[in-house]
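I'd like to ask some things about the structure below.
Note that one protein chain is taken out, while the other chains of the complex remain in position.
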Amino acid sequence: MQRAELTEKILDIKREKGWSWKYICGEIGGFSPMLITAALLGQMKLTKPQAQSAAKLFGLSKAEAAMLNEVPYRGSLPSAVPTDPLIYRFYELVMVYGTTWKELIQEEFGDGIMSAIDFDIALERLPNPKGDRVKITMSGKFLPYKYYGNTGNIPEYGYKEE
Amino acid sequence: MQRAELTEKILDIKREKGWSWKYICGEIGGFSPMLITAALLGQMKLTKPQAQSAAKLFGLSKAEAAMLNEVPYRGSLPSAVPTDPLIYRFYELVMVYGTTWKELIQEEFGDGIMSAIDFDIALERLPNPKGDRVKITMSGKFLPYKYYGNTGNIPEYGYKEE
Amino acid sequence: MQRAELTEKILDIKREKGWSWKYICGEIGGFSPMLITAALLGQMKLTKPQAQSAAKLFGLSKAEAAMLNEVPYRGSLPSAVPTDPLIYRFYELVMVYGTTWKELIQEEFGDGIMSAIDFDIALERLPNPKGDRVKITMSGKFLPYKYYGNTGNIPEYGYKEE
Amino acid sequence: MQRAELTEKILDIKREKGWSWKYICGEIGGFSPMLITAALLGQMKLTKPQAQSAAKLFGLSKAEAAMLNEVPYRGSLPSAVPTDPLIYRFYELVMVYGTTWKELIQEEFGDGIMSAIDFDIALERLPNPKGDRVKITMSGKFLPYKYYGNTGNIPEYGYKEE
Amino acid sequence: MQRAELTEKILDIKREKGWSWKYICGEIGGFSPMLITAALLGQMKLTKPQAQSAAKLFGLSKAEAAMLNEVPYRGSLPSAVPTDPLIYRFYELVMVYGTTWKELIQEEFGDGIMSAIDFDIALERLPNPKGDRVKITMSGKFLPYKYYGNTGNIPEYGYKEE
Amino acid sequence: MQRAELTEKILDIKREKGWSWKYICGEIGGFSPMLITAALLGQMKLTKPQAQSAAKLFGLSKAEAAMLNEVPYRGSLPSAVPTDPLIYRFYELVMVYGTTWKELIQEEFGDGIMSAIDFDIALERLPNPKGDRVKITMSGKFLPYKYYGNTGNIPEYGYKEE
Amino acid sequence: MQRAELTEKILDIKREKGWSWKYICGEIGGFSPMLITAALLGQMKLTKPQAQSAAKLFGLSKAEAAMLNEVPYRGSLPSAVPTDPLIYRFYELVMVYGTTWKELIQEEFGDGIMSAIDFDIALERLPNPKGDRVKITMSGKFLPYKYYGNTGNIPEYGYKEE
Amino acid sequence: MQRAELTEKILDIKREKGWSWKYICGEIGGFSPMLITAALLGQMKLTKPQAQSAAKLFGLSKAEAAMLNEVPYRGSLPSAVPTDPLIYRFYELVMVYGTTWKELIQEEFGDGIMSAIDFDIALERLPNPKGDRVKITMSGKFLPYKYYGNTGNIPEYGYKEE
Amino acid sequence: MQRAELTEKILDIKREKGWSWKYICGEIGGFSPMLITAALLGQMKLTKPQAQSAAKLFGLSKAEAAMLNEVPYRGSLPSAVPTDPLIYRFYELVMVYGTTWKELIQEEFGDGIMSAIDFDIALERLPNPKGDRVKITMSGKFLPYKYYGNTGNIPEYGYKEE
Partner (left out) sequence: MQRAELTEKILDIKREKGWSWKYICGEIGGFSPMLITAALLGQMKLTKPQAQSAAKLFGLSKAEAAMLNEVPYRGSLPSAVPTDPLIYRFYELVMVYGTTWKELIQEEFGDGIMSAIDFDIALERLPNPKGDRVKITMSGKFLPYKYYGNTGNIPEYGYKEE
């Protein structure tokens, strides 16, 4: 069994039952809906109790429940540049603003990155008379590059003389 | 003259003067610092007065100022998959969460996309005892797919009989 | 069940019945034939009543009808550069005229794009003694890039001092 | 001298003079502005008299004028998938609607393609209270695939017996 | 059913029966053997009577016969650069001689292309004491680029003043 | 000096002088115009006397003449899939007819390839009331795959026992 | 049936029987073991009697035996750059020594190539106290580029005047 | 000035002076030699005092020293798959052992990654009678994926009802 | 049967039984757990006795056991640039530090590579109050490039005069 087959099965049941992600995430609970949805789409893992709930909801086998509790091989898209327009727009933001984000984050925080692991994200609808807006709030821990020197706990580089 | 050469010149001067983006954006003003920085990096355009200010600040020629007021060919990165770790993390988010964002945005808004054009974005520092966090807030207009029918103002498809 | 399997099934039935798209789109109705065809090929969604009609016409299951009412992961081609000659010609137009369209649209409208979402399109046959012509009329809303400044409703970039 | 260098020179002069494409195309005349712009961007050729006019307008050398009268190696974009958002939207249309266009054109015209060579195109602004629209009208000759049989003017395939 | 599956079935039967293409093309008739073979390999379409004959010969179902009468999604190779040595040699010719063909065709015919649609081709064996040769004769209609001007039957570009 | 720079220089002089390839090939002589043009475009080599003639005609240095007598690193196009429409059409023929050529050549000749090295090619104009045609005649030596057995002049595979 | 499926079946039987290639090639005979192995892996063809022997040995159907007598679509690897370390080393040799081989072969032989078709190859084990070595001996016919002139047996290029 | 030009200048001076990295890193000091070398190759930043020392050692301008104190756009290789054999071997390890590392790290640590940012690394020579060995010791902080729930400090996903 | 199918089967059983790699590697024994895990994931081979043990543990057929004793076609990832974040970090290290490793290894050892074949590797957990760390220790034999001269045991290059 591959994770993609389990995802397809879950989507089949969701379609037949006519359930929304809101309903499903409410039933499973415990995490943000973003994470639960991502797990059911094969990108995150559920805890054992959540996997149990999901198994009950979707009528999954014990092995399928166990798979939901496994860390998947991540990467949800079939190509390096996404073809789906909704997803492409996010890729486009990276292409256009990538170097700007780099400059501004580094000016404020120094050399390092925004973690995509110690990371949370939320979606909201912003009502707006000119057309509602999608609001996305992300927050990732800043991880400074470690610049280590002569007193580290790993062997000093420099090929000791024998 | 190519836009990339102008960007390189601006970065050379910034480096020699020891200026920060904060200072530069303050001097030029009028837009969010995110946009001014993006424009100086060759991804957005400045207004004419802003381009004037930038020209004065950086000692640019008239033609160089005019170029800052032009819309660039966008795309700031040298490869389809970014190699710089700070920028890659954003790409990774698209790879991992792309299908999840699609599901949740569409469940709430219907068929359409979050605009990357009618779009604003801000960076903040979230102080945190376990390590400060980078907070990014985006808001893009939701654009519903247009499903048009038999009364549109363009000719109906269907190859009229002559 | 994957959307591609449903598309294959629909094409199988269309072939066996000997139906034309014209006939099929007439039976389903409500949208332009362009959109209905695109939906049946797995690139757009039908409304629920249309999906019902399609299900009746093609003898689809309830789940298959529900799938036609879902937004698909878009991208109809198996490679980034199309190999089919009819489709390649459109790609070629983008390669050859891309920068020209950019210059002329931006000169007239300013910085922004032609929406591919709030977009309609029609095909017609132009009779012509030297050989009939395919006429394509597209109309997409112009979306100006949003250049926002110091009074936006999202937090100002600039990392407040604590 | 490479065509790209000539294009860069022309854009430099256009910028310094503050000319619009409308003005430039009016000065050169004879073709649609779309074609003249494409030629100056290195994708089409001008006639000799047009190249002369362009040379006079931009102060080009005799060799540069001759180059404008040459057929260029076409392909205006630096990557197979465009990164510029305005141009990408056209690529996206090909990705999403490619198979649909194929089905509908072939149903109406039979097996063949819409020519991208015997082809004309125009841009218009469609005023619209909800936001003006970009209207694009294309017309390409339909070219039927040639299915030839036993009486052609080229040698019949089939490896004659000696 | 996908066209590739039908191709595989046809090749299976050809193998079991021990038929040559020469025999098969003779049985189906009407077109050059090159075109009939291409159709059976999923790259061209047969006429209805030819599809009937093919169905009889290969014992195909009505739906399979109908599929042979459909225009396929063209592109017979699994990668953009062919790996099979026989086919690669043709690709190599394009890589090595591409710019030469462009220069010489354009010098003789002006700006345009050799059509790959209104196109015929034949293969012959040229007996030769040093080793027989494969002779390929192609003839494609020259299609001049259409350079259109101010009196065309499509709206003039130039954004009318309102 | 790189071969591409020499090609650019030759094209510059050709443009300034207003020479055709026909004239140039006539001046250099000895080979088919196809080969001489290919050599001047950096894809083939000229003989020493031809290189001398070319040097005289174009006013080249001794080193430049020597370079024309060198075998170049072949490959005339900047990308694996050509973007220029005239050249692309040949690539398209390979994509569409590649497997057909393979089947028919192998049926007639057995396992092997048409050489792209022991190969000649000619272009002609076929006058035609419906539009002149480009005729291309190629002839390449058939090279059978060598299936060698137990009596070859290279050591037999099979890891001798010591 | 696809050739890859037949290869998989043959490898399944080889594994179950515990046979070596040496044994298999001895049973089939007639060619070098290199070629027989390549054929069973789907890259070369066997003669009819060899295919018969193979069919007997592996218990193949008549159609499967016929397939072993067919020329396959060659290309044994799933990606353009091999990932398997043993095979990658050969690719690496091409990357590192490619231009050197070109220079030295051309200096000795003139313009042309070493054929990969009229080609034989053998593997040996070279015993060596510091570790045995793999010895590979290749021999390919040198094929000179054909430079043809004004008296060829194909029509002279040069577009006759009508 | 681009970082690559500065790297090239530094390597030119290193070569002319005949300095080793060991000597250079000793002169600059403060960090592990691995990091100083990486910085001089354009992949890390030096501190201001280190950049000063480097500038003195290499005779760099003030602007060049400032550039060494900047965070570079990281990515040291000209292609996504490295061609240099020494570097390729590391890529190969990722290709072959990637999934194994994933399984074992996750089994021990749970869902997360080994940081490539909070990361240190050392090289040593392991003397060995059969041939000395390169020993590499890496240590990266384990970063657990953040699974956040209903009490986070960012707005809960779920589109509030207005 | 393909190796990937066997890997999938093993993972299915591991999941159903709820076994850890630690347990499995303990049962099979003989090699480092890293190697046993890699073998079960289809990247290394087990010895015959190990394959036997694995077959007993997982209830595999004789042919499946034999397959575990075969050398697989290595390459564990579905794309040249890994999308899974844990694995990508290792790729990132190669991109960022590749040229640095090359400089430092070569300065110490001379021209050559660190073997990825005569290679061992271990993972450890480094407890750390700020967050435990993943420690990886690799050791690969240094292989010097062989620079051979005029007295080698293979024929001297230089094309003997006949």
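Order as written gives the chain letters A, B, C, D, E, F, G, H and I; numbering starts at 1 within each chain.
Keep in mind that, in the parts below, a contact is a pair of C-beta atoms (placed from the backbone, for glycine too) under 8 Å apart; a residue touches a chain by one contact, two chains touch by 3 or more.
Here the structure is a predicted model, which means the values were calculated and not measured.
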| item | value |
| --- | --- |
| Contact residue for the chain not shown (choose from G:Arg3, G:Lys17 or G:Arg89) | G:Arg89 |
| Residue of I:Ile10, I:Met34 or I:Ala51 touching the missing chain in the full complex | I:Met34 |
| Residues of subunit G (touch criterion as defined above) contacting the omitted chain | 20-22, 33-34, 37-38, 41, 43, 74-77, 80-82, 84-87, 89-109, 112-116, 119, 121, 123, 125-126, 128, 130-143 |
| On subunit E, residues whose C-beta touches the chain left out of the figure | 81, 83, 85, 88, 92, 95-96 |
| Those residues of subunit F which, in the complete complex, touch the missing chain | 1-2, 62-63, 66-67, 70, 73-75, 77, 80, 116-117, 157, 159 |
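Just so it is clear, only the chains that are shown with their structure count from here on.
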| item | value |
| --- | --- |
| Contact-richer chain pair (by C-beta pairs counted) among G-H and C-E | C-E |
| Centre distance in Å when subunit A and subunit G are each reduced to the mean of their C-alpha atoms | 46 |
| Averaged-CA centre spacing for the pair subunit B and subunit A, given as whole angstrom | 23 |
| Two or more partner chains touched - positions in subunit A | 22, 33-34, 73-75, 77, 80-85, 92, 95-96, 99, 102, 104, 106, 108, 112-113, 115-117, 119, 121, 123, 125, 137, 139, 143, 157, 159 |
| All touching chain pairs, where touch follows the definition stated at the start | A-B, A-C, A-D, A-H, A-I, B-C, B-D, B-H, B-I, C-D, C-E, C-F, D-E, D-F, E-F, E-G, F-G, G-H, G-I, H-I |
